[in-house]
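Of the protein chains in this complex, all but one are displayed in their positions.
Right, subunit A next:
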Amino acid sequence: MKTSWMKRQQYLGYLFIGPNMLGVLLFFIVPAAYSFYLMFTDYKFMNPDTNFIGMANIRRMLQDEVFYTAIGNTLLFLLSVPLSIGLAFVVAVVLNRSVFLKKTLRALYFMPYITSGVAVAFVWMLLFHPNNGPINGILRSLGVANPPGWLSTMDTSMYAIDIIWIWFMLGYNMIIYLAALQEVSGELLEAAKIDGARTWQTVRTILWPLVSPTTFLLLITGLIMSIKQFGIIQAITQGGPGNSTTVLSLFIYQNAFRYYEMGYASAISWALFLIILLFTAAQWMGQKRWVHY
């Protein structure tokens, strides 16, 4: 049957995968192994004298104040993930059944996601301009006497980045929810209507539990995707003011390519890997529990 022909010309399997495997070896596996080695050295770019220093980089990381600042900033940044997912759920539920122009609206909400990147980041930089920016202009006209400094002050900068990131991720999360909602049977919702369930009740007791696997998936993939992101932040604030927007991934980049502390940067990058490993493990374990139907 199926297996008999699938096992024919087995050697061709290697030919089909070979070219790709070579690239994965060169650009993923070898660099990963190399980085693992660098973690235990004091490698600096252009410095010929590299020594094996054991756990010194890891000890240094655990004593580095900026590392903990970066962890804190990363947590603040990751706050945007559940917020964006929550908003996307609301948008998706409304778009799914009860509006005209569904496709146009879907495209408009999705647009930020496809145009991601630094160009958009620079637009937000001006929108958030503390003195004259349009956002604070609107806030002032609404009667806010001292609108926030957004990207320019230490205690608001991370939240300003969060707003940009929520805006950016919303369309992606919405698309995934729309796909999940389409699989919810209309009959179920009709039955709920006949029972006299209110819209809010239907959403809360039927839709939300039904899409919980999707919510969970979005949460984990969103966390992983966001924790790796540093481009937008590097483009707008370079981690400042102070270290107030230095997230972990940016901290690694700066150590490696601003200070050329490449051994140290490698050690921190493996801490980032550990966090991603934890998220992935949570995904594997959670997948079984979170399916509510």
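As a working rule, a residue touches a chain if its C-beta (ideal position, glycine included) is under 8 Å from a C-beta of that chain, and two chains touch if they have at least 3 such contacts; residues count from 1.
Just so it is clear, contacts and distances are computed from a predicted model.
Only one of "HTTM domain-containing protein", "Carbohydrate ABC transporter permease", "Probable glycine dehydrogenase (decarboxylating) subunit 1" or "NADH-quinone oxidoreductase subunit K" fits the UniProt record of the hidden chain, and that name is "Carbohydrate ABC transporter permease".
Remark: the omitted chain is touched by one listed residue; of A:Ile53, A:Val184, A:Ala197 or A:Ala235 this is A:Ala235.
From the options A:Phe28, A:Tyr68 or A:Tyr259, the residue with contact to the chain not on display is A:Phe28. Taking the complete complex into account, residues 2-3, 5-17, 19-21, 23-24, 27-32, 34-35, 38, 45, 91, 94-95, 98-101, 105-112, 114-120, 122-124, 126-127, 129, 131-134, 137, 140-141, 167, 170-172, 175-176, 178-180, 214, 217-218, 221, 227-228, 230-231, 234-235, 249, 252-253, 256-257, 262, 265-266, 269-270, 272-273, 276-277, 280 of subunit A touch the chain not shown.
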